[in-house]
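All protein chains but one are shown at their positions in the complex.
Per-chain numbering from 1; labels A and B assigned in written order.
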Amino acid sequence: MGESPEKKEAAEKQQPEVNIEMEQTATEEASVPLSSEEPAKKEASSTTKCRVVGVLGSFKWLSLCGDAPLITEKMDHAVEESKTRVRRAFSYLLHFLDITGRNFGQICFANNPISGFLILAGLAVGNLTVAICGLIASTVGILFSMLMKQPCSSIRAGLCCYNAALFGAVLPALLLGPNPVAEEVEVFIAVLIGSVFTVMITVSVANSLSSLKPAIPLFTLPFNLVALFAILVLRVHQPLQLPAKVPPPEFDWTHLVEGSFLGAGQVFAVQDLYCSGLVLFGLLICSPVLAVAGFFGSVVGTFLGAAVSPNLWNDAYAGVLGYNAFLASCAVCFFYVPTWRSALVALLNAALTLFVQVALGWAFADSGLPVLTLPFVAASLIVLGMTAEKQALPRAEAPLTFPEQHRAKWLQEARRDSIESTDTNTHPTHP
Amino acid sequence: MGESPEKKEAAEKQQPEVNIEMEQTATEEASVPLSSEEPAKKEASSTTKCRVVGVLGSFKWLSLCGDAPLITEKMDHAVEESKTRVRRAFSYLLHFLDITGRNFGQICFANNPISGFLILAGLAVGNLTVAICGLIASTVGILFSMLMKQPCSSIRAGLCCYNAALFGAVLPALLLGPNPVAEEVEVFIAVLIGSVFTVMITVSVANSLSSLKPAIPLFTLPFNLVALFAILVLRVHQPLQLPAKVPPPEFDWTHLVEGSFLGAGQVFAVQDLYCSGLVLFGLLICSPVLAVAGFFGSVVGTFLGAAVSPNLWNDAYAGVLGYNAFLASCAVCFFYVPTWRSALVALLNAALTLFVQVALGWAFADSGLPVLTLPFVAASLIVLGMTAEKQALPRAEAPLTFPEQHRAKWLQEARRDSIESTDTNTHPTHP
Partner (left out) sequence: MGESPEKKEAAEKQQPEVNIEMEQTATEEASVPLSSEEPAKKEASSTTKCRVVGVLGSFKWLSLCGDAPLITEKMDHAVEESKTRVRRAFSYLLHFLDITGRNFGQICFANNPISGFLILAGLAVGNLTVAICGLIASTVGILFSMLMKQPCSSIRAGLCCYNAALFGAVLPALLLGPNPVAEEVEVFIAVLIGSVFTVMITVSVANSLSSLKPAIPLFTLPFNLVALFAILVLRVHQPLQLPAKVPPPEFDWTHLVEGSFLGAGQVFAVQDLYCSGLVLFGLLICSPVLAVAGFFGSVVGTFLGAAVSPNLWNDAYAGVLGYNAFLASCAVCFFYVPTWRSALVALLNAALTLFVQVALGWAFADSGLPVLTLPFVAASLIVLGMTAEKQALPRAEAPLTFPEQHRAKWLQEARRDSIESTDTNTHPTHP
């Protein structure tokens, strides 16, 4: 779900096949001479940079965390260095696996193939059909986006097809549950056709939303649109049966805590503790901030929902009240630089998302449609437009990578600005 | 409802604590040297300016009208000049009262605290709970927007929190009427939480809409969103009972005229002649054009609605068909420079709003949801995108103040342009 227009734009400008050891470091280096002209300042900033590189360099395995710069680097080399046909085919396969992993990771804002494969493993543990359909949809999406010549950097970052992957996973989870409401063949065809449309819509809406200021990411809007339409079209045969109303269960704190934890897996409509654990572990590898933000978002959603009405306790226990809040909280921490004010906004967005979910759930109840991740998308689309005076609520700047790095770059930038403004104050004759 | 992106932008550029006697005059003065380089022209424009200042200056009390420049000025001085702690606390209280007043005024596009307090008095006369909840929501909104470091000028002009004030007033009016559909505690909590969300949404949507060209204001869209969601969430307990269908009453001209008049109070969901009178009087103090435009908009809505079907006569008599058209007509006269063409557009917008209200009312009937001010917002969002060739339908330019001044500035601008174009014609060698 990390489709960010800025990121894409920035990525397009870079040579897609350029061989650099650490993309972010290179970008920093390039930008330094532009903004600072005195050697003293350059030294100061390069010291900071060295320290960051040093920390990452001495623990080589850390380059697998964040947005996995080590893997990106290896991939860049792989095709070039492979001399035989078999090796080249193998390196293309590696590329394909890298993109597939990132597709699943980006659903939770993690541009990291390892996170993606942990999530996929979680899906397979919870429901094998879901994992297989997700893989198929992701593959169809990748092929179609290559056929339509989408920007190489977007495809490689998983930004073109994460909606398709989510669509492929969630549609069978919803329709082929314990009480299947559609035939397997129908769902399979819907996954194939729908993933093509999902990629089309992802590309288009991302373009349109990026012309707003501040640029608004599209989250999983395309997935929601295509999934709702697919369910409506499949219903032309046989209407979805409304679930029987279950009386509210007894109140139980442990179930609520469990429900908060289940929220992570319910992003993919899989209600399974192991799946949730793997999703959270995948996020943790990419970014501890995202994992923590997601979990606390899920807690806010589950507990606040339980407070609204006993009618919602069943949903709260199953993690259904948590997954939208989970994503909403992650979204704020990914697109805003993590500060105490953005942490507050993240929790407020989780709460807003919960209320939207309750309201939409009520409004959709008669038609038997699921709310999917619409509450998260609606609330976050609105909340991400927030700005404040003088860096009080700063948006992460392109190229977007992961919250920890966003914060490090922001602190560095703020320090540089303060040095510059001091210089200007002492030499007031220079404009 | 006067949230205008241009205004905000322009206001942000100004030093928020600058001490000028008349903001608008100062702006004019500053802009003159930029556009006219010959003394002759400067003289001509400064003559016009002097006349305007003279008229306002000789009647000092007139500075309480319009956007109340006298009060703005006093407020600017108040904090600085207060030397003891008590006096400083007192001046902060005055600031707070100023903002509170403007919050209520801006709901009807009146950036004037006196208008706001007259409106608040009207609410208190009609329904004391409504006024108290409105005040609470407005206060929560102000505190939250300060916590999130919103631009000082926006907060002071009432543009951050007028939606919160409206939300606080309307929610209890709808839910705690003669047949209450929710408990008082619930509504109170909803007002507290909802006003925070309203401020968040106001800030965000204003940013997003301002990137369209011509920039579109957001009116009371955030209020509508939050109020609809609040009603839906509160219904998880107990469904809203659909009102019993009342047979159409007898036709009566006097009731229709009364209904047109009641429209002003129904903006706040208060059906009371005194309340309507105070709202209209408040508007009259800020801008006679707004008051007249609102009243005639309400007349168009009420009479046109009565002509559509006898089923709507009950609503027409209660002023329910008038309030959206009231606001729609005001909106056009506020954001377009008042000319005969914009007067026509104002009446057309009132008519369009009425039709949207009838259609939405019909569509919402089964779900028992109120249409709130959605018809006004939907119609006006669309209509305000209208443009025409060569100043035939000019938008008021930032900084927005009140219709009379918009027109004065536009006439002045047009005169200056015609002088310049004459100059250019006589000296065709200068490009």
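One rule holds in what follows: a residue touches a chain if its C-beta (ideal position, glycine included) is under 8 Å from a C-beta of that chain, and two chains touch if they have at least 3 such contacts.
What you see is a predicted model; the values in this text were computed from it and never measured.
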Residue touching the undisplayed chain, where the options are A:Phe229, A:Phe251 or A:Tyr274: A:Phe229
Touching the absent chain when the full complex is considered, from B:Val358, B:Leu374 or B:Ala396: B:Val358
Residue ranges of subunit A at the interface with the undisplayed chain: 148-152, 193, 196-197, 200-201, 203-205, 207-208, 210-211, 228-230, 232-233, 235-237, 367
Subunit B, residues in touch with the chain not shown (by the definition above): 211-214, 216, 308-309, 311-312, 341, 345, 348, 351-352, 355-356, 358-360, 362-363, 382-390, 392-393
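As a working rule, only the chains that are shown with their structure count from here on.
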Superposition rotation for subunit A onto subunit B, Cα-based, multiple of 5°: 120
